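The complex appears here minus one protein chain, its other protein chains still in place.
Each chain gets a letter, A, B and C, in the order it is written, and its residues are counted from 1.
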Amino acid sequence: MIIVLKPGTQDADIEDVCRRIEGLGLRAHVSRGEQRTVIGAIGDDRFKARLQALEALECVESMVPILQPFKLASRDVRATDTIVEVDGVRIGGPYLAVMAGPCSVESQEQLRTIAEGVKAAGAHILRGGAFKPRTSPYAFQGLEEEGLRLLAAARKETGLPVVTEVLEPDKVGVVAEYADILQIGARNTQNFSLLKEVGQCGKPVLLKRGMATTIKEFLLSAEYILAGGNPNVILCERGIRTFETTTRFTLDLNAVPVIKKLSHLPVVVDPSHGTGHWEYVAPMAKAGLACGADGLMIEVHHRPAEALSDGPQSLKPDKFARLMGELRVLAQAIGRLL
Amino acid sequence: MIIVLKPGTQDADIEDVCRRIEGLGLRAHVSRGEQRTVIGAIGDDRFKARLQALEALECVESMVPILQPFKLASRDVRATDTIVEVDGVRIGGPYLAVMAGPCSVESQEQLRTIAEGVKAAGAHILRGGAFKPRTSPYAFQGLEEEGLRLLAAARKETGLPVVTEVLEPDKVGVVAEYADILQIGARNTQNFSLLKEVGQCGKPVLLKRGMATTIKEFLLSAEYILAGGNPNVILCERGIRTFETTTRFTLDLNAVPVIKKLSHLPVVVDPSHGTGHWEYVAPMAKAGLACGADGLMIEVHHRPAEALSDGPQSLKPDKFARLMGELRVLAQAIGRLL
Amino acid sequence: MIIVLKPGTQDADIEDVCRRIEGLGLRAHVSRGEQRTVIGAIGDDRFKARLQALEALECVESMVPILQPFKLASRDVRATDTIVEVDGVRIGGPYLAVMAGPCSVESQEQLRTIAEGVKAAGAHILRGGAFKPRTSPYAFQGLEEEGLRLLAAARKETGLPVVTEVLEPDKVGVVAEYADILQIGARNTQNFSLLKEVGQCGKPVLLKRGMATTIKEFLLSAEYILAGGNPNVILCERGIRTFETTTRFTLDLNAVPVIKKLSHLPVVVDPSHGTGHWEYVAPMAKAGLACGADGLMIEVHHRPAEALSDGPQSLKPDKFARLMGELRVLAQAIGRLL
Partner (left out) sequence: MIIVLKPGTQDADIEDVCRRIEGLGLRAHVSRGEQRTVIGAIGDDRFKARLQALEALECVESMVPILQPFKLASRDVRATDTIVEVDGVRIGGPYLAVMAGPCSVESQEQLRTIAEGVKAAGAHILRGGAFKPRTSPYAFQGLEEEGLRLLAAARKETGLPVVTEVLEPDKVGVVAEYADILQIGARNTQNFSLLKEVGQCGKPVLLKRGMATTIKEFLLSAEYILAGGNPNVILCERGIRTFETTTRFTLDLNAVPVIKKLSHLPVVVDPSHGTGHWEYVAPMAKAGLACGADGLMIEVHHRPAEALSDGPQSLKPDKFARLMGELRVLAQAIGRLL
């Protein structure tokens, strides 16, 4: 951490800052420039969150972090790519995986039809929501545990592992019973109670980036799960909030190479939420792979105009199958295994 | 809802859209213009979330909502201002209230010192966090239940009602035992499980706006609590995420008159989180009252450079007391009761 | 345009709104719903900007546009892709083009070295700035006309057409004398005087999206040029301002398929400005092509650590050559001609 002092700071104040830094177990290193005096707090300050409070001192102009605030998620700790394996499906390193299925599980017939469609098209993992976070209290809230049972049945029939969202800490147990991967949704990226709980669940976690979460905060949320003892975290870029309104969110694909540089964890892209319109899903799915993502999460529905949620952004099974064909050609061109 | 069709849409498709609208219990009204045909779906579509799925039809160009998506929170249902009363303190209508105290409860001595300070300065409600949502897993996570007990003790000593944050649905009960107002923080504005739970807790709720929550989504989150049977919701603007980096967040004071126009619920402003720096708290507190807010939430700490959280944005008690004096003059100038 | 009236609006006010609509040469169509009365203003309102003023009436709750505000730039007017041709290089339809070169023209030796490098690697067009818009008045402001002459010399030596930025309306003439394509930079996307001038310059225009320009506004800026009589407009997505700070801007690749749907104009992507760091240029260049862009604009410098501008985001010639090889494989996989 670099602490920049206001011009004209007295020696007594400089010594006070140094004493406080040393009181936290770090070393202080003073550098007096022409315009400003700066003090370096040397040591691993990631575990010294209290250091930040020094900004409250009247003599401090600003504080500048030098280290990334996360550790277990960083390349500093692990240089090689983490590969998450789920029931024979590998994500990360050279391996690409596609997760597909309906936004919400609506009925046995609906889930079975879609699951068979995405399996036939070559998807590797089945997605489907049983507990649904909905902006309006008047919207369909999901089939809940019945939905989990339908997902387990679909897994049995298709052989596809299942990813589904968990909304509350005390539902982690039951979701982990049925699901192969637990999904943390974009509204819960900083639900730290939930992150602590899935850090202990023993199953891989798909962590979505919140719509206003910076990449550093996103990796700090992953750090919660890793610090809980669960190394199997898959990150998911799914669009951030910006001023642009022709799309539901702005898919931040820059985040893919940035995360690849900072972290060893695999990253997948969700072009369905990232655009909000089925017509834009195929081009953005391709862009996701082209910039280095390790997989995709895509919403598919056989009757989108009757879907209980996210119909406008769902691909029909035939369009999804065509996209999978194009993705296989693309994967080969970029030297990845799909 | 207005459904805009693509140019060249066939009559059969128009009829199909109308049939689907009527199948949801609404009336369809077709208007053929020179450039586009539009279909109005007439009726109260707030309870017809499935209507949105029609956007998935290939003949649909766009869909435009006419009604606000919330109802109980809107002025359509209740024209006069809601006044929330907590232990003799009134918020809303002509009444202003100031909530002040430390970000985190750290110890009995710390809380007592600060509570006495803000009481002496004229604050109406004591704030203090026992369960803390922290971006980093390595930061202080709060005193938890011990913090709740200290808050209850401080209430006894000062007579000030207490507001404190609840993070998980299954902690609502215990927090409601100790607190007078339950706070939902900015990272939980769309934690719908938690909103449903506090909708049933029987205590007033202070609902903070998320950093990427639109005003309409914010009022839909309030709608969850109102729909659960709890009419005592206080909204809180605390800053949104933008590109500007000299402040921690961008305090969106426009939201105050906008919410006042759309909703009957009281609104308070949090200039501490909304700026992130103690030097900006006093001017933005005044601006908050000047644009019509019903109160303020302000972080106060007697030793901010040693605070376990949010030191840089905490006012010292003497600065807080001076601000309270200025606010009293301001309140009189704008005809409000502080 | 749909005009939504406040609940309880009187008949006299409804008639007044209708009269005003008809006074502008449009037809008024009243639809009385249970919750709201809405009035449709029917006709081509793109040329009726005054219509918007009706929102000032006290009885009006909101106004909702139905048509896109641009016309010449839209697919309504021209369904097939525009292909811009510059000295044998085609951009749009099946044709991809890569524009590459230094941010600023710094010297004859510098420009020649880089121009030869990008030519050898297979670039189609040479970029280079002679007039430079710089955030700080203390930064290098460009070689100005001398820079234009060096660009013309480089064109002669390499055979590559040249694209360069113009900053002021009264410099359009001189820039058009030397350049093959005139670039309008991101800070001038809404410099309407400049747009009007290049609408008359007789040369193709590369129009960059502003950092806070919505896609609709972007297409309205293109409309200025088209309405001036210049059909050869190439759009360029180069990143927008968001809260994310690990990259200089957030490259909005969603914009590529959105623009392709709304407009017939070609779109290129600038991954150099869109990321701000050379390490992210290659992955985002590939993503740009994969989602359907018609070309790329990439900054190249042989000594980036000594560049007078944008060094950190410039590729060295050997890295650029490697990227071009990868792009050729990718283009083939997606069926485009590079």
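Quick note on the criterion: a contact is a pair of C-beta atoms (placed from the backbone, for glycine too) under 8 Å apart; a residue touches a chain by one contact, two chains touch by 3 or more.
What you see is a predicted model, and the numbers here were worked out from it, not measured in a lab.
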Options C:I66, C:L111, C:L160 or C:A307, residue touching the unrepresented chain: C:A307
Touching the absent chain when the full complex is considered, from B:I83, B:A152, B:C291 or B:A321: B:C291
Which of C:L54, C:V86 or C:A293 contacts the chain that the document leaves out: C:L54
Which of A:R241, A:K260, A:H273 or A:K286 contacts the chain that the document leaves out: A:R241
Positions on chain A where the hidden chain makes contact: 2, 4, 7, 29, 31, 33-36, 38, 40, 42-44, 64, 66-67, 76, 241-243, 245
Absent chain, residues of chain C that touch it: 20, 46-47, 49-50, 52-57, 69-70, 133-141, 167-170, 187-188, 190-193, 196, 210-212, 217, 220, 223-224, 227, 240-241, 278, 301, 304-308, 311-312, 314
Footprint left on chain B by the chain that the document does not show: 212, 214-216, 240, 242-247, 250-258, 261-262, 274-275, 279-280, 283-284, 286-292, 326, 329-330, 332-334
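Here, only the chains that are shown with their structure count from here on.
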Distance between the centres, which are taken as Cα means, of chain C and chain B, whole angstrom: 38
Chain centre separation (chain A, chain C; CA means) in Å: 31
Centre distance in Å when chain A and chain B are each reduced to the mean of their C-alpha atoms: 26
Sequence positions of chain B contacting 2 or more other chains: 241
